[in-house]
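What you see is the complex with one protein chain gone and the rest in place.
Moving on, here comes chain A:
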């Protein structure tokens, strides 16, 4: 029997999504042979034959080899695993670039993915260790075994060969491993929480599979918390951040740096800044202190302690602004609002309120790449991607959601909420009223929360499309409101990302009370509050702004999408947001994550544009990229086209 080593699921139709280590259901479309399912792209050389049928449930947690022969075999298998990691795992590819040695890469992956090693994680990471079958032979050596060499040549020689390779790897690896075990606060044995910070066990094996986050960054000084280690590791995890960083280091400027990298990865709106500037010029005379105006802002209201969750006046102004953004379809109650310094802390605080460490949210993917950091890091909450397909224009399917829920439950994960973005990010479309009703029904039935991130609510550019907030559906449907929470921020709908204003709007009083208290860690500075109160209360300005901004968005969107189309790049239908979701799969060599990563690298180094690859958004189909066009001017578009041609027309 031939067994694909590594990750195996009893039902072959349910492979693991390697990028999240969560089981996802991928219906086998006629055209799509599960490109990211790891086992489909193993080179044949790595298949192993197992003579007696291995029992898939057999687990071997015993790391001490009983006899030398077995030890050798295990080392061979370890070697296999390393190879496989290198070929299938996104993290390893990147870390290879950064010069990490392979065994560390394995560790990195294991530890990255297992925040709280769920049963499933344990299974997948311990499976390679299992030595159930008595006889295992490497396929490329098959010829030797079966034919000419006989037993001695066939088994002993190759084994010895691998043994020496193993020794070599071990010696190469030693310096980086000895460091974490040096005396340091981190490596003091931790009785309470052994897995995150315990030093590598001195088992003598060169490959440690401890799912420990403390081992993530072997080069860093070890005396920090495991959380810090997870956060402070180099940006290898998400290409989204790597791209942003590299773009920052070599940013395009039409005079200073004409060959710099063009930023298409940052959802930031620079189309309508002039309108805000006009307003400031005309209306914001007295600056901070008011000056001649009768309603002079006193210094007392500016510098002294203010309510941590935002001043009442700003809450009223923000509620009014949100109402205008949603075109008057919903009215928001200022007392149900907590203000924070940006949507990032708003999302984190809400997650802290809704879920305990180890709980999970279901998230239709592709989703905004920042969530992995914003939500998971400090809260310990898991995000379970629920894949949407290009054939459905990436719309949410309740059936898939249902299956993901059941799967997660089977894995022992407690699902606390469904997290959606509306308008969606990165795919850029508004959710229909029907979808929202279905989602509400789903969360009510499962008795979980619904978090709706509506930061792009005012940035709709489709002709016929109207944004429907979940709040609006709630009003008309009479559904239990206390499980519904809305995240908003002014950073997208107004070009004031630097001002850091995020909103938690919840119908649940306990959540409001708790998050108002948590807002003490993330308050908005008073001068900014003062300025925004007067700006957001100017209803005429806001409605003018929203209208003009939408016109400009629409124009820019159609120009950009047309330009891409001329290059032969199609975009998913979209009607909202600052970006389009472009299908570049025809430019990737291998239809896989690896191919996508290569294209991304090529775009960054050859074409010198930074786009966000689908894999950092947990898109299961390779080849999709998010391109933000709102940081560009119309004149920049031909330049972007020129740059892209370097990749699309170059030798494939």
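Here, a contact is a pair of C-beta atoms (placed from the backbone, for glycine too) under 8 Å apart; a residue touches a chain by one contact, two chains touch by 3 or more; residues count from 1.
Please note the rule applied: contacts and distances are computed from a predicted model.
Novice: Given the options "Exosome complex component RRP40", "Regulator of G-protein signaling 9-binding protein", "1-aminocyclopropane-1-carboxylate synthase" or "NADH dehydrogenase [ubiquinone] 1 beta subcomplex subunit 10", which would UniProt use as the protein name of the unshown chain?
Specialist: "1-aminocyclopropane-1-carboxylate synthase"
Novice: May I ask which residue of A:496, A:542, A:561 or A:632 touches the chain that does not appear here?
Specialist: Counting the whole complex, the residue in contact with the absent chain is A:496.
Novice: For the chain that's not shown, point to the residue among A:410, A:520 or A:645 touching it.
Specialist: Going through A:410, A:520 or A:645 one by one, A:520 is the residue touching the chain not shown.
Novice: Consider the whole complex, including the chain that is not shown, and state which of A:432, A:528 or A:648 touches that chain.
Specialist: Of all options in A:432, A:528 or A:648, contact with the hidden chain holds for A:528.
Novice: Considering the whole complex, which of A:479, A:548 or A:606 touches the chain not shown?
Specialist: Per the contact definition at the top, the residue touching the missing chain is A:479.
Novice: Pick out which of A:162, A:321, A:352 or A:545 touches the chain that's been left out of the picture.
Specialist: A:352
Novice: Going by the touch rule given at the top, which residues of chain A touch the chain that is not shown?
Specialist: Per the touch rule, chain A residues meeting the hidden chain are 183-185, 188, 190-193, 196-197, 217, 220-221, 223-229, 231-232, 248, 268-270, 273, 276-277, 280-281, 284-285, 287-289, 299-306, 341-342, 344-345, 348, 352-357, 359, 373-374, 377-378, 416, 441, 444-445, 447-449, 478-480, 482-483, 491, 495-501, 508, 510-511, 514-515, 517-518, 520-528, 531.
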